[in-house]
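Quick one: structure below, then a few questions.
A single protein chain has been removed from this complex, and every other one stays in its place.
This part shows chain A:
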């Protein structure tokens, strides 16, 4: 739900139901990073009700578009985090497997194997 004015669409309050700090803080962070935004913040009107109000004020662009762009940026950021995380896990598992093999070879043969990295 968007509470704004018909004449000036650069400032609006978006009310999201069934949401909490998890998405509101993340969206507020990405909104702040956008240079078109002059003010953005979020509030939770009542803790028992799962509703979040996000206020966006921009330098002229419609607030709806800026919010959509911020959500898109957040999605891309999370996608990048996911791929980096997966790769880091694979690298860790690979390096651990190599270490385990090196320890085995040292125990069985008794000579040091050279580390070539």
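Simple rule for what comes next: contacts are C-beta pairs under 8 Å (C-beta built on N, C-alpha and C of every residue); 3 or more make two chains touch, one makes a residue touch a chain; residues count from 1.
The working rule: contacts and distances are computed from a predicted model.
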Name of the absent chain as recorded in UniProt (options "Signal recognition particle receptor subunit beta", "Translation factor GUF1 homolog, chloroplastic", "DNA-directed RNA polymerase RpoA/D/Rpb3-type domain-containing protein" or "Multifunctional pyrimidine synthesis protein CAD"): "DNA-directed RNA polymerase RpoA/D/Rpb3-type domain-containing protein"
Chain not shown: contacting residue from A:3, A:68 or A:93: A:93
Residue in contact with the excluded chain [from A:26, A:44 or A:71]: A:26
Residues of chain A (touch criterion as defined above) contacting the omitted chain: 20-23, 25-26, 28-29, 32-38, 59, 73, 76-78, 80-81, 84-85, 87-89, 91-93, 96
